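Only one protein chain is missing from this complex, and each of the others stays in its spot.
This part shows chain A:
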Amino acid sequence: MAVMAESGVAQVKRASLWTRAFESRNFLGAMFMVPAITILILFLAYPLALGFWLGMTDTKIGGAGRYIGFQNFVSLAKDSVFWLSVFNTIFYTVTASIVKFAIGLYLALLLNERLPMKSMIRAIVLLPFVVPTVLSAIAFWWIYDSQFSIISWVLIKAGLITRYIDFLGDPWNARWSVVAANIWRGVPFVAITLLAGLQTISPSLYEAANLDGATNMQRFRHITLPMLSPIIAVVMTFSVLMTFTDFQLIYTITRGGPINSTHLMATLSFQRAITGGNLGEGAAISNAMIPFLVAAILLSFFGLQRSRWQQGGRD
């Protein structure tokens, strides 16, 4: 940034007139960037770098740490709770993303039909995404309560089960419960964005396919999916990133329990760093998330490139 400001000034060398400076794109551009860049460097880029550094130190809360190289990572590699959190994070991300995609696409197709009160339905569908996650997670917490769960009550009344389900007390029940809450929150985002994508597909394509006698399934397979694939890639990248780094839902509903069975890498790093006071170790855990995130971004990026190339390499 500072370099750009200097080169901007350098171009109007010795003109020494403010007016000249303000006519230079580079100088003006740099000036306009100052507020955004200052905040982003101070509170985004610098902390990102500091996080890498902290991960290699034994910093405790309230004390200076010293450099210990990869020791944090070495001890994490032997830490079964850490590996459990990696497993949980992957399980959480994969199951929730697949179901979010399936229901989201289905919902988008339904919303794309001729419907009365279309815009109102669309507004209602988006509500779970708008309401603060923690506050809706509190509702799920109550829905999953061991004694007063409405799900158990309904199932008992329907004669399907005989005992109240211990949603959050049993490891696998708890895992599926938080996955369900995550799906609930994420489906609207996927659905509304895919709906926007569906609406950009020209109806003439479908008409042409009809004339050729294509079935519904064929139209979906050969028109809708290929036309939608770029936006699917983008939406799913966002969805995977958000799910993988989720913190709020887990912290609210289970706090990582029972016996760490729902700890994600994000909640474990919070627990070690803030609750436990080991900033260095916590930072190392969050750094361990980065390779996964980069892989997810690259995967969708190259996926997009490939589909562009297949469609005749436009752009």
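As a working rule, a residue touches a chain if its C-beta (ideal position, glycine included) is under 8 Å from a C-beta of that chain, and two chains touch if they have at least 3 such contacts; residues count from 1.
Everything below uses one rule, namely that contacts and distances are computed from a predicted model.
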Can you tell which of "Carbohydrate ABC transporter permease", "Conjugal transfer protein", "BtrH N-terminal domain-containing protein" or "Fe-S cluster assembly protein SufD" UniProt lists for the chain that's not drawn? "Carbohydrate ABC transporter permease"
Touch assignment to the omitted chain, from A:Val74, A:Ile98, A:Leu135 or A:Ala295, lands on A:Leu135
Over the whole complex, note the residues of chain A touching the chain we left out. 4, 7-8, 22, 25-26, 28-30, 32-37, 39-40, 42-48, 50-51, 54, 59, 103, 106-107, 109-111, 113-115, 119, 121-128, 130-136, 138-143, 145, 148, 150, 153, 184, 187-189, 192-193, 196-197, 206-207, 210, 214-217, 219-220, 231, 234-235, 238, 241-242, 245-248, 251-252, 266, 269-270, 273-274, 279, 282-283, 286-287, 289-290, 293, 297
